[in-house]
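There's a structure below that I have some questions on.
Yeah, one chain of the complex is gone here, protein chain that is, but the others are all in their spots.
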Amino acid sequence: MATETDAIDGGTGTTSAIQRFDEWLDEDVSPRRALAVYAALGVFMLFLLLPVLYMILATFTNQSFLYSSALLPSLSSLTLANYVNVLSTGAFQQYFVNSTIIATATTALTLSVGTLAAYSLSRFDYPGRGSLLLAFLGTQMLPYVLILIPFFLLMYTLDLINSHLGIIIAHSVIALPLAIWLLKGYFDDIPESLDEAAKMDGCSQLDVLARVILPLSLPGLAVAGFYTFTISWNDFLLVSVLSQTGATRTLPYGLQLFQSQNQVAWHLVLTAATITMVPVIVLFAAVQQWVVKGLASGGMKGT
Amino acid sequence: MEIYILILHDCQWEAMPDSSPDSLRRRKLVQSIGLGAGIALAGCSGDGGDGGSLEGDGDGGGDSLGTETGGGDDGDGGSGADVLHWDAGLPSDEEDLDTAISNIQNFFEERTGEQVQITDYTYEDMRSAYLTGARSGDPDSVEGVLSHLTEYIEADLIEPIGDEAEALEWYDGYVDSTIEAMSYQGELYALPYTGNGRAMIYRRDVFEELGQDPPETADEFLEVGRLIKSETDLTPFHNCTKDGGVRAFQEWMSHVYQHTENLYATDGDGWTLNVDADTLGLVFDKYYHQVWASDDPIADPDQLGTGWQVNDPGYINGNFAMIECGPWIRGWTSGPEIDDSDAASEVLDENTAVAHLPYAEGGERATYLEVKPVMVNANSENGDLGFEAVASRCSPTVMEQQQSHSPGNYVTPVHEDVETTLESENWMPFTDVFETGRALAKISWGPVRQEFYPLMQEVAYGETDPYDAGSTLHSNLKSLEGDL
Partner (left out) sequence: MATNTSQGRSPRYSEEFKSLLSETWLGYALILPATILVAAIILYPTVRGIQMAFLEVSLLQPGEETFVGLENFAEMANDAVFRTALWQTVLLTALAVSLQYLLGMALAMVLKEKVPGMRFFRSVSMVTWVLPIIVMVILFRFMVQNGFGPANIVLGALGLETTYWFGDPEMAFPLIVLMHVWRNVPFYAIALMAAMNSIPETQYEAARLDGAGALQRFRHVTLPQISYVSMIMIVLHVIFTFNNFEIVYLSTGGGPLGNTEVLATYVYKTAFETYALGYAASMGVVMLVIMLTFTAVYVKLEDTD
């Protein structure tokens, strides 16, 4: 990005700027083609990002702007008041903490259990292996509304209602199948000659996992971990069933409560919504390279 | 065939890809290896050390999990409370909410020496959570609306509290009609803390300017609405048409009650529908078709499908000339929904008056009686304290304390020791309206509501003739008789 800006406003003369621009383009990308690509990108980015950016902008304005029919606020009217207001709400802080604990623990549980399972599916051969994987993936097909009520009864019997642990387990269960599948795809990609070499050097099967497979699959772990975190952070339905007090409510559930109690207070509702999405977006920014690459290979590959 | 060069020194290795250009997968691996390269493999040299070394590693699934979930397990009652109470009738402003909760908690603690934890909810969420989860014993007590009371009785989710209630020193002070509304087959199932009748709330200034009196009948109502539409900038009227919304149902029931004692009458064992198709059609016509979908509607069709969230603040913010509402709107002059507090005070204090709801031909003055029950979970392991939570929520002392932040709940108090919060003459008619209120029969209202919403919306959106919708509703409600 930095280099791109350089190309546009830096440089001593137009010729050198164009030259440098050409250098950043791959040999086979003509400027005309690049222009078309940027135009198409612009259309897509408008469609995808403009609403999100506008929402973020709106959180820095006040209610009277939101209710006016103006599209853009004046710079002087921008304010942090909404953030102060929402963030100082005790319940909201509590939900934020709950969300963080639950999503982090869900990710840890899913990754540890999922890694073992994926390693087993990738490196061991035993009867029932294929059908186990299918069974895992099959659970993704269950409509939640079908199992909601018996699910509550089960969790009640297990004494997992209204506890962080119960929600963590529930979230792990819904994230596990795809996490295992993604990880397995990653592990499959690592040549077994590496395993063999490590074993020849005295590593046991578990050593191979810990010292060969895991270090090589960090991008895969990042993808699976991010996927799991997002599932947990974003879930509404299961929390609405399992939570009975503010002590276990998470942000999406709290947000739904908040917006039905303050339906006309758009400045606050949008701010709360923005705060809810910020952690997943920050986390995504941190792992995005791996996520994009991970989706680009791993489980998505065609073998 | 993948070619890797492995350099192994005592199980320390570096993997390097061959240099031939190849697919993305190869490139990904190169990068992966770049990432993994720093992680040395010391420790498994020599005699193939078994397992063991797995834990210490960076991935650390097992370890972090243990601490994290261990900390989270004490989810219920972080404050060490003994009793859990659910409530959707608390103020939404955070400061007021805290005050309201501590008023109840303090009273409870004084009486029992124990702690009560209070969780706020919306009615919709609370109802489904209670129906799904109350058998678990939590919460110990629950607030609700009348239709919830009926459902919970039916589901054996609340228990009779007559004996304990009668022992309360303030029991005799509850207004009879509200206690009656809390009873079923001679048993008392709840205590009330607030009650009201729905009235027509209108802009006195606008009516005076146009030289109009508040409408007594539906036709006068529509006529004055159309006059307001042509003479002023205000939207003459708004009512709730939201699918599934509680208010929409209550507003409709108000008008049904003007024509019948109750929608269903009991004949000993079963229930029979107690209204005819034409009446249902008439109510649809006057308050939904004429209002929203006729050639000259008196509401703003852009606001179709909205609920109280538009209705109440819309009036307070000075956009509507008439709404059907309860007295809670009286003190609502601040909060995120209100554009301008001063303007809102002016509207509510000086320019608002209250009248009976208009009724159509063949009807009389009547309205939906709203009484909010507070109930004890029949599965609670702590029923006695659950009852104490109910008693605290509904005690005259707490009611008076709550007046400061929720004056609207105590305009027509359900207990004689509690003074009305009314000061303005204009609002006094609420007391008369309260007396014309009719409480919901003790049937399961879920299926009735389910039949009502789609037909109401079809009429309001102008898709169906109101009288056709009335007769469809009539036959659908008729067929419910057996299931109620």
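Per-chain residue numbering starts at 1, and chain names A and B are given in the order in which the chains are listed.
In this section, a contact is a pair of C-beta atoms (placed from the backbone, for glycine too) under 8 Å apart; a residue touches a chain by one contact, two chains touch by 3 or more.
The model shown is predicted, which means the values in this text are computed figures rather than measured ones.
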**Request:** Would you mind spotting which of B:306, B:333, B:421 or B:436 touches the chain that isn't drawn?
**Result:** B:306
**Request:** Among B:82, B:114 or B:154, choose the residue that contacts the chain missing from this document, as touch is defined above.
**Result:** B:154
**Complete:** Among listed residues B:131, B:168, B:234 or B:343, the absent chain is touched only by B:131
**Prompt:** So that we can see where the missing chain sits, which residues of chain A does it touch?
**Reply:** 1, 3-4, 7, 21, 24-26, 29, 33-34, 37-38, 40-41, 44-45, 47-49, 51-52, 54-55, 58, 66-71, 113-114, 116-117, 119-126, 129, 132, 136, 138-151, 153-155, 169-170, 172-173, 176-177, 180, 192-193, 195-196, 200, 205, 230, 233-234, 236-237, 251-252, 255-256, 259, 266, 269-270, 273-274, 276-277, 280-281, 284-285, 288-289, 291-293, 295-297, 299-302
**Complete:** Per the touch rule stated above, chain B touches the missing chain via residues 23-25, 127-128, 131, 135, 151, 154-156, 242-244, 302-306, 444, 446-447, 449-450, 453-454, 457-458, 461, 463
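Methods note: only the chains that are shown with their structure count from here on.
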**Message:** On a C-alpha centroid basis, what's the spacing between chain A and chain B, in Å?
**Reply:** 32
**Complete:** Residue positions on chain B within touch of chain A in the complex are 2, 4, 6, 8, 10-11, 13, 15, 24-25, 28-29, 31-33, 35-36, 39, 41, 43-51, 53-54, 57, 59-62, 64-65, 68-69, 71-78, 84, 86, 92, 94, 98, 117, 119-122, 124-125, 128-129, 132-133, 135-136, 138-139, 309-310, 313, 335-337, 339
**Touch list for chain A against partner chain B, complex** = 63-64, 67, 89-91, 101-102, 104-105, 108-109, 111-113, 115, 148-149, 152, 156, 161-166, 168, 189-191, 193-194, 197-199, 201-204, 206-207, 209-212, 214-219, 221, 240-241, 244-248, 256-257, 260-265, 267-268, 293, 296-297, 301
